[in-house]
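I have placed the structure first, in the form of structure tokens, so that the comments after it can refer back to it.
The complex is shown incomplete by one protein chain, all other protein chains being positioned as in the whole.
Note that the chains are named A and B in the order they appear, and that numbering of residues resets to 1 at the start of each chain.
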Amino acid sequence: MAPAPRPIALLTDFGVTDAYVGVMKGVLLARCPGASLFDLTHGVPAQDVVAGALHLRAAAPYCPPDTVFLAVVDPGVGGTRRPVCLRSGGRLFVGPDNGLLWPAAAALGTPKAFHLDRVDLWLPAPSATFHGRDIFAPVAAALAQGRAPEEAGTPLADPVRLELPSAERTPEGVQGEVLLIDHFGNAVTSLTPADLGFPEPEACRFHAGEHVLRGPATHYGAVALGEPLVLLGSLGYYEVAVNGGSAAERLGLRRGDAVTVLAPDHASYR
Amino acid sequence: MAPAPRPIALLTDFGVTDAYVGVMKGVLLARCPGASLFDLTHGVPAQDVVAGALHLRAAAPYCPPDTVFLAVVDPGVGGTRRPVCLRSGGRLFVGPDNGLLWPAAAALGTPKAFHLDRVDLWLPAPSATFHGRDIFAPVAAALAQGRAPEEAGTPLADPVRLELPSAERTPEGVQGEVLLIDHFGNAVTSLTPADLGFPEPEACRFHAGEHVLRGPATHYGAVALGEPLVLLGSLGYYEVAVNGGSAAERLGLRRGDAVTVLAPDHASYR
Partner (left out) sequence: MAPAPRPIALLTDFGVTDAYVGVMKGVLLARCPGASLFDLTHGVPAQDVVAGALHLRAAAPYCPPDTVFLAVVDPGVGGTRRPVCLRSGGRLFVGPDNGLLWPAAAALGTPKAFHLDRVDLWLPAPSATFHGRDIFAPVAAALAQGRAPEEAGTPLADPVRLELPSAERTPEGVQGEVLLIDHFGNAVTSLTPADLGFPEPEACRFHAGEHVLRGPATHYGAVALGEPLVLLGSLGYYEVAVNGGSAAERLGLRRGDAVTVLAPDHASYR
């Protein structure tokens, strides 16, 4: 008896209004019957490779250790961008070579990259606009059935290594930005605990737009309903949130806005 | 051979733009390989425990009798709110002890409650902001694999028993409210057939905002295209709808609006 296929996790910016994701699932199940498919999300903002990379990196460590990740956020589809597979920590990542897969794979180990050039594994006559259906899904199905990346492509020395936006140290403190606004209106910043080297992070002040917020709280209920706060969120970054509400609405925060943390002994605190 | 795992149904207010639901599914499949996961909905309005409870209660009786329901609408995450499991009619409900699970469990039998305090079943070092991933998902996975609630927690005498909004009898008739607006713009009211004790419900008049509608019709086509009507909907309540359109848009109805039914012999009918 053949071993059970690997589970396949999907992440795209295809949204849920069309059948683009559905047709990829059709290809996956046609080529790998019985596969366990699950969605990470299809709500990545259109063509936002950084947001897709953040969600993928945050989710991957929690998934089964043999998961095949099929991720597509691909503004350059049909151009010279290469289809790739990264293998890292037992997991496989299939998608465009534009950096989307890199942070997730690099967080799990030292990725080994493959250029997916075995066209006999693709659908016949692949289109130039839908590699998710025509290239990535059939290759992911083959990998889920036990095929090795070595059989699906050739080793690649120079995959695109995406650097996620990181915080910048300044004499006064640390400067970051809003990376994304989530479903609840939380503003996920690029600031991590490692960025705050201060001995008492609770004594810091976060400056977001015209608002000044206390250092990180442990849960939403630490402030009154409707009040803003800073929390360490599940993506691994500090988030600006509002207890029982939306920080994006309440504080007018948007992607790209600066969020600055001043050290506890900075003049503006006195 | 181990028996097949129980199916797991998910319901949250996490939306579909982030990977919050996806990472929960990763945990479920990592801990319970081969589980049949299915989504009830992730579109419950943010932090609306009543709306979540309504959807869960309406869906649960149709699901496989051994389903584990993993439901999270949890404004109080990270506070003193307890994680619970309710067992009722063979089904198991896992989530926050804020009433979300109660109406569904109570509709299927007499719920037995457990405080999920067996921390060895949780993910290590659970966060204060994402119990769905760190507590509820791993416990649900253990239950789906056949573990009994008794092994995941201790009996709980006083789970939160949520009372759903109900209709109120007045001398003139029955007073209810709009509980939720659905995807089609139907306004689901808190009025049920049991509330209308009148001998001829068709002879009633429903007052919604400034609109007066005839008693319940049997299907949308009972009125002309674009016309409003009242129907008994699939959540078990009377709904104000528009044939081929949106009642919320056409009649300006919103959650919380009053909907009143006057008895057939009331003066305003003459």
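Note that a contact is a pair of C-beta atoms (placed from the backbone, for glycine too) under 8 Å apart; a residue touches a chain by one contact, two chains touch by 3 or more.
Every value quoted in this text rests on a predicted model; they were computed, and no experiment measured them.
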{"item": "Residue among B:C63, B:A106, B:A128 or B:V212 touching the omitted chain", "value": "B:C63"}
{"item": "Hidden partner chain, residues of chain B it touches", "value": "4, 7, 9, 11, 16, 36, 38-43, 55-56, 58-60, 62-65, 67, 182-184, 218-221, 231-234, 244, 246"}
{"item": "Positions on chain A contacted by the hidden chain, ascending", "value": "14-23, 25-27, 29-30, 33-34, 37, 46-47, 75-79, 127-130, 133"}
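Just so we're on the same page, only the chains that are shown with their structure count from here on.
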{"item": "Superposition rotation for chain A onto chain B, Cα-based, multiple of 5°", "value": "120"}
{"item": "Geometric centre distance via CA averages, chain B-chain A, whole Å", "value": "31"}
